[in-house]
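Okay, here's the structure, questions in a sec.
The other protein chains are all here in position, but one chain of the complex has been omitted.
Labels run A and B following the written order; every chain starts at residue 1.
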Amino acid sequence: MRKFVLIGLVLSYAGVLLLAPMLALVINLLEYGLDTIWAAITTPEALLALRLSLILALCSVMINTVMGVLIAWVLVRHQFWGKRFFNAVVDLPFVVSPVIVGYVLIVLFGRQGWLSGFPVQLAFSTAGMLLVTVFVSLPFVIREVMPVLAAITPEQEEAAFTLGASHTLTFRRILLPILWPSILYGIVLTLARSLGEFGAAAVAGGGVQGVTETATIYVYRALQDRNDVGAYSIAVILGLMAVGILILMNWLRPQEGKKHVD
Amino acid sequence: MSINLTNIHKGYGAQVVVDDVSLEIESGELFVLLGPSGSGKSTILRLIAGLTPLDQGGIALHGRDVSLLPPQQRGVGFVFQNYSLFQHMTAEQNIAFGLEVKRVPRSERQARVTELLQLIEMETMGKRYPHQLSGGQQQRVAVARALAQRPEVLLLDEPFGALDVKIRAQLRQNLRAIQTQLGVTTILVTHDQEEAFELADRIGVIDGGKLLEVGTPDQLYRAPKHRFTATFLGNANLFPAHRNGSKVYLGDQHLPAPPDTDHLTGQPVEMMLRPESIEIALNPTDLKGSVLGQATVTQLAFAGALERVTVQLEDRVLQVLIHPAQSRQLGIRPGDRIWLGVQEYHLLATNHHSGAG
Partner (left out) sequence: MMQTRTLTTLNTSRTPQMIFWGVRWSALIYLSVLIALPLIVISVEGLRGGIWSFWDSITRPAALSAIFISVWTAALMTVINMIMGTLTAYVLVQYRFPGKRWLDSLIDLPFAIPTLVTGVMLILLYGPQTPIGGWIEDQFGMRIVFSSPGIVLALLFLGYPFVIRAVQPVLASLDIHQQEAAYTLGASSWLTFRRIVFPAILPAMITGGLLSFARALGEFGSIVIVSGNIPMRSQTAAVYIYGQVESGNLAAASSVSLVLMAIALLTTLLVDYLARRRTAHA
């Protein structure tokens, strides 16, 4: 009896909290009719915004994958002074308000900023938006890779060494295949966070239509402009991407029982 | 000389793990490093393979000084205690890995893998992943992987440690057969004296980072130089004794001094009596060897093929192993008075005690 009460409670909570809003969005959008929706999606501004979102997310994924694996490697394998501290603050980008992140970029690189002489224009530019996106999605790959890396026994590598494999070859052929599932999972999380970034990108880029406007910023502006169909249709596209990401996440999620037994 | 260790030394801070070890191993020999856990035997293996950097000393393999070379360039095959097979590769891929690294052409590689799978009697299991193999099969794949590049030297770190007793005996014979067939110089590390006896051409006994002595299994069992060797390789009854002239004095008794023990004259020694070399009789005239004296039986215990008899000879307690048939024939029970004799005994210098350092 208690079992069914608990299951019912949880299912209704999750349904009201997670599913109902999604349904509301889709139903509201569909009221406009497919032609109107298609027209709203294919406006040049909307397409440009989607394109910028995708480019920023892909660049951010690439940078964070390489640097994430590198940082995870150093945090797990190297011994150095202050390691504990670094370990603790890696999560900081995850909890700092994105608005603050964007604001910091402006303070540093804005016209009267600390580093206003910096050769690359970062404030109110796509380069700056990339920088803040990279920052907010920094911890994901690191946090996924670290425990897997820590669980690999040194003998795996030593075995490869005695068989004549160099450090690089050992990394590529022995470690990377073991780390790969966790890296992929981290990549998907990074992708989700980068695609969805709004506050930091809005502040850092200034939200100039067609130039520094990402899909999320487009939705925000469309709402302000009372362009409801534009806002809802791009929101639904972002939502569909999220569902795709969710499916990837479930497919890739490290499974407890499948762990290698050495 | 195939493997040559010269005064090698390894420490971590103040803790000495390998203490000035020198050793020469012949080509084609199967050498067993025997010692309790923490004695430094695995570290010696890792030093030879280049997995642990050397503090002092030199290592030469087939006359080539490898002391400073990274593991990749030492040309040794290494079998780890937990095998460390690459979990994401099949048995075949594991075996072929070293050949791939050496850029051996594909056809040659394939031939070598097939050959090795035959050698370990796993022809049909090449496509399986490690987690689909039993412990014994994983171990054999690890051996094949280590042998793939035809290494000059094969190093095995407790290769039977993780297996159950039955499989262990069978795999020992397999390994010995493979080693003899290929003639590869091999060092095997173990803490199991039975394993060492069965496999070794020679055994090196190691304790507290020191190589105490080296010899054939027979030499070390019958005539150890160190008390540690005497007790670590089987059971031993050890009693303080004294050698004088051509006699050894054990309390009131005296026995003829064993040959080759002249250098022990005049110093305190210990007499080692293996339990199976002691005889029991009801009358002193029935004893074949030298008479030790009259003793009291305190305990009888069944011990498989033999029976363990605990006896008290004056203030000394001895363990004796006799055949159950003989025990029945004598009809001894606890409390009985019997005569003890000894056919084979050995003397070791008392000051060598401190092997455990």
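As a working rule, contacts are C-beta pairs under 8 Å (C-beta built on N, C-alpha and C of every residue); 3 or more make two chains touch, one makes a residue touch a chain.
Keep in mind it's a predicted model, so treat the numbers as computed, not measured.
Colleague: In the full complex, which of A:54, A:67, A:127 or A:184 touches the chain missing from this view?
Modeller: Hidden-chain contact among the options goes to A:67.
Colleague: Sort through A:108, A:127 or A:178 and give me the one touching the missing partner chain.
Modeller: Of the listed residues, the one touching the omitted chain is A:108.
Colleague: Which residues does chain A use to touch the chain missing from this display?
Modeller: 2-3, 6-7, 9-11, 13-14, 17-22, 24-25, 28, 67, 70-71, 73-75, 78, 80, 86-104, 106-108, 114, 134-135, 138, 167-168, 189, 192, 195-199, 202-203, 215-216, 219-220, 223, 231-232, 235, 238-239, 242-243, 245-247, 249-250, 256
One rule holds for everything that comes next: only the chains that are shown with their structure count from here on.
Colleague: Touching residues of chain A toward chain B in the complex: what are they?
Modeller: Residue list for chain A touching chain B: 153, 155-156, 158-166, 169, 173-174, 177-178, 260-262.
Colleague: For chain B, which residues count as touching chain A in their complex?
Modeller: It is residues 49-51, 70-74, 76-78, 80, 82, 84-88, 97-98, 101-102, 131, 145-146, 148-149 of chain B that touch chain A.
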